[in-house]
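What follows is a set of notes on a single structure, which appears directly below.
Removed from the display is one protein chain of the complex; every other protein chain stays in position.
On to chain A.
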Amino acid sequence: MISWFESSLGYDWAFFLATIIDILVIALPLMLAVAMIIYADRKIWAAMALRRGPNVVGPFGLLQSFADGLKVFLQETIVPAAANRTLFLLAPIITFTVALIVWAVVPFGVGVVLADINVGLLYVLAASSLGVYGIILSGWASNSKYPFYSALRAAAQMVSYEVAIGFILISVVLWTGSFNLSAIVMAQKSHVWFFNGYILNPLMFPMAVMFFISSLAETQRAPFDLTEAESELVAGYQTEYSSMSFALFWLGEYANVLLMCALNATLFWGGWLPPVDWAPLYYVPGIIWLFAKILFFFFLFSWVKATVPRYRYDQLMRLGWKVFLPVSLFWVFLVSGYLMLTRVGVGS
C-alpha cells in the first residue's frame, strides 16, 4: 500500500497515509468484534446459568449489542455538579484509547502486523500500564465515595499484577531471545516435538497458567472484579457515568479483554501458527488460527466469570505479592538457568 501511495506522494506522506489506513483496518473490525463479544459473553453466562440470554433483538438476539449501543448513544450525558469536568470526560477516552493502541504490535500472520518493532513486548507493557489512569482518574474526578474506593483498589491491583506479568514476559523473552512479537511467535514453531507453542514446554506451562490468571486480574474480570464489586461499591468507578462515556468504559474493557486473550494466544499458544506443525494446516490463514485461539481464551474468561466467586481484596493482594511474584521470580531464575545450561535461544 505504501508503494501505491508513493506514486503520487513522497515516501513519508505515503507511509503516513498507509499507516492511518492500516490503523482503521485493525480498529474498525475490532469495534465490531467487541460488540459481538459482549453478546457472546452474555450468551455464555446465560447458558451456564440455564437461562437464554439476549434473544429478542435480531435473529438469536445477535443485534443486542448494537441496540444497547444505540440506546446509550441517545441518552443524556450527565456530569455530576461536583465532578472535575475535564478529567471526568477524559477518563473514559483514556481507557478506550489505551485498549486500542496495544493492538498495533499484535501480529496477525507472517508480517501482518501494523508495527513490527523490536521492543514490541515492552510496548505492550508500557501501553497496558497506562490503562490504570483511566480508572484512577474516573474515580477521582467523579468526586464521589464509591468511585474513589474503586479507583484506589484498581490502582493497587493493576500495579501489583503488572509486576508478576513483567517476570512472566521476561521468561518468554529469555526463551525467544527477542522482544519482537513476530519473533516470539516464530520461535514457538514446533517448540515441543511437532506442537507449536510454549504451552507444552514443562518449564513454560506454569508461566502460561499464571499469565492467564494475571490477565484476569489485569482486566478486572471476575474473580478479581473488586473494582466494580456491585455488592460493595455499586458500580465502582463507573457509578457516576452515563451515556457515551459509560459506553466507552465498556468498549475499552472488552477491547482489553480481547487484547489479553490475543496476548495469551501469542505468547504461549503460538499466535497465528496452527496448533500442530503439520503442512496442510498452514493452508488455513494464520489470522483464523489466531481468532480461534482468541475466542477459546475468551470462552475461558466467560467461563471463569460465570463460575468462580469473587476474591476478597486481601486474598487478591496475597495472590499477587506472596504467590505470583516469588513464584514467577523463581521461575525466571529457573528458565535462565536451564537456558544457560543448554544454550537454547542464544545466538552465540
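Note that in this section a contact is a pair of C-beta atoms (placed from the backbone, for glycine too) under 8 Å apart; a residue touches a chain by one contact, two chains touch by 3 or more; residues count from 1.
One rule holds for everything that comes next: contacts and distances are computed from a predicted model.
K.L.:
Mind telling me which option in "Aspartyl/glutamyl-tRNA(Asn/Gln) amidotransferase subunit C", "3-oxoacyl-[acyl-carrier-protein] reductase", "Peptide/nickel transport system permease protein" or "NADH-quinone oxidoreductase subunit J" is what UniProt lists for the chain we can't see?
P.N.:
"NADH-quinone oxidoreductase subunit J"
K.L.:
Which one, A:Arg52, A:Lys145 or A:Arg318, makes contact with the chain that was left out?
P.N.:
Hidden-chain contact among the options goes to A:Arg318.
K.L.:
Specify the residue from the set A:Ile44, A:Val132 or A:Leu273 that touches the hidden chain.
P.N.:
Of the listed residues, the one touching the omitted chain is A:Val132.
K.L.:
In the whole complex, not just what's shown, which of A:Trp140, A:Tyr161, A:Tyr198 or A:Trp250 touches the removed chain?
P.N.:
A:Trp140
K.L.:
Give me the chain A residues in contact with the hidden chain, please.
P.N.:
Residues touching the hidden chain, for chain A, are 10, 12-13, 15-16, 84, 87, 117-119, 122-123, 125-127, 129-130, 132-133, 136-137, 140, 148, 151-152, 155, 159, 162, 179, 314, 318.
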